[in-house]
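Here the complex is missing one protein chain, while the rest keep their positions.
Going in written order, the chains are labelled A and B, and every chain counts its residues from 1.
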Amino acid sequence: MDCTKLVNKVIYDREKIREKKPLIHHITNYITANDSANITLSIGASPVMVDNPAEIKEIIQMADALVLNIGSLSSGQEGVCLKAVELANKRDIPVILDPVGAGAISIRKELVISLLSDYKINIIKGNLAEIKSIIDIPTSVKGVDSEDTMGGAGEAARELAWKYNTITVITGKQDFISDGQSIVIIDNGVPLLAMVTGTGCMTASLIGAFSAVEGGSLYAAVGGVLTMGIAGQLAARQAVGPGMLRYKLIDEVYHINENKYKKLAQISF
Amino acid sequence: MDCTKLVNKVIYDREKIREKKPLIHHITNYITANDSANITLSIGASPVMVDNPAEIKEIIQMADALVLNIGSLSSGQEGVCLKAVELANKRDIPVILDPVGAGAISIRKELVISLLSDYKINIIKGNLAEIKSIIDIPTSVKGVDSEDTMGGAGEAARELAWKYNTITVITGKQDFISDGQSIVIIDNGVPLLAMVTGTGCMTASLIGAFSAVEGGSLYAAVGGVLTMGIAGQLAARQAVGPGMLRYKLIDEVYHINENKYKKLAQISF
Partner (left out) sequence: MDCTKLVNKVIYDREKIREKKPLIHHITNYITANDSANITLSIGASPVMVDNPAEIKEIIQMADALVLNIGSLSSGQEGVCLKAVELANKRDIPVILDPVGAGAISIRKELVISLLSDYKINIIKGNLAEIKSIIDIPTSVKGVDSEDTMGGAGEAARELAWKYNTITVITGKQDFISDGQSIVIIDNGVPLLAMVTGTGCMTASLIGAFSAVEGGSLYAAVGGVLTMGIAGQLAARQAVGPGMLRYKLIDEVYHINENKYKKLAQISF
């Protein structure tokens, strides 16, 4: 892979999102659903949040991608997740899985492993504790946040991707993306981002938007993560605190452009 | 009708809201509930969000209006909606229905038609795809967002209002309000508003507040839509993006006044 080529692909795909305005179906948590919807709009896609078992079939018929976030999993939602992924696989639309809390809560870990084993998950995006937990690497975890430094992240991303034939994204101080072979590292993150809840969920929404317009999940993962990283960096420069950062993030995603991608992207392999 | 008279009525009612501080009971979705609550406070009313079947009876006894939004309808909520409207009708308090997704999801459309057929719905407020779908006019729809230009909006608003003896509001590039005979057009909207999720839900909350203080639903619909339109216009002038717009909207609703209504209202018939 080549850094310039990757950035050019992201720029191209971002224009495609604005043109096509893909519908991104979210099954997500009530804590960050509003931010996920707003960031989806900001990148130029159209969000829909539907998790009623009686409704998802119709929505998935229209959807261009499915973002599955298990951050407030209720008993009912488990079945809905499986059903939604099954329907998405049938239509061959990309599925992005955000395994929130899989590092801390055993039924979430089990659900994630079921999903990865029995269905096509195009991209899984978690923090280091979540990803390590799924492939049974010991880790330290605190609720839904990872306490890890990024040690072993590249290898963990590669291992999970290889094992389940998917793209793995690990977000944190640095972001790691792997297809099971290569590892892409994106280094645009800023510490203040960790003070805002839902930045991971928002990244998954952006990945969902990118996945809905192009042919390769690795590019979609890079597109979503890079957009979040650059927007976060620009937002943090102006924000006096995490409250301001939260709304600036949305504005910076809305105003991202070719020039910013080219100038700011920190990608290595 | 007369434009100046309408604006004066809105100004008068807005003062009444501040004096009376009516309680606006919401049964609504988890994605935009926070914005709905905050905009209700900003106009001077008091929001309450209760959807537990065991609790709604007590709340409706105190409520001055009921705003029903089916944007995250769960199986349980269907029964709650019917029960809530029945109780609201018994007490003769205004009911505002936001048929989110009725253009895309058949069980939502069915629920909306049941509500309109079997109960008194004072005001229904949706986008063009939702309203057309309810009266079986073919339309294009994308999830919960309408893809339509505003073609045929006036007629659709009039037809639904006439058929179900209600007031219909269609929001979009322009806003159309009809009582089944006249059509009021409000043209204060700005494109950036479409980049913020929940502006429709917030408009319904404002309509709910206006409906709780005066005698005619048409005036309440105009009051809510006009307030949102002017606040949106003023907010968009200052906002660098949709993140900022979201909070500025709340501030502008809070600071709306006689002068702004008179100077900015764009109403035609």
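We take it that contacts are C-beta pairs under 8 Å (C-beta built on N, C-alpha and C of every residue); 3 or more make two chains touch, one makes a residue touch a chain.
Worth saying up front: this structure is predicted, and the values here are computed from it rather than measured.
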- Item | Contact residue for the chain not shown (choose from A:Arg14, A:Lys132 or A:Arg246) | A:Arg246
- Selected from B:Met49, B:Ile137 or B:Val240 as touching the chain missing from the view: B:Met49
- Query: Taking the entire complex into account, which one of B:Leu41, B:Ile177 or B:Ala204 touches the absent chain?
  - Reply: B:Leu41
- What residues on chain A make contact with the chain left out of this view? 29-32, 34-35, 71-75, 101, 104-108, 141-145, 194-198, 240-244, 246-247
- Where the unshown chain meets chain B, residue by residue: 21, 23, 25, 30, 33-34, 37-38, 41-42, 46-55, 58-59, 62-63, 76, 246-252, 254-255
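Following the convention adopted for this analysis, only the chains that are shown with their structure count from here on.
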- Note on the structure: Here the gap between chain A and chain B, centre to centre from mean Cα coordinates and rounded to Å, is 33
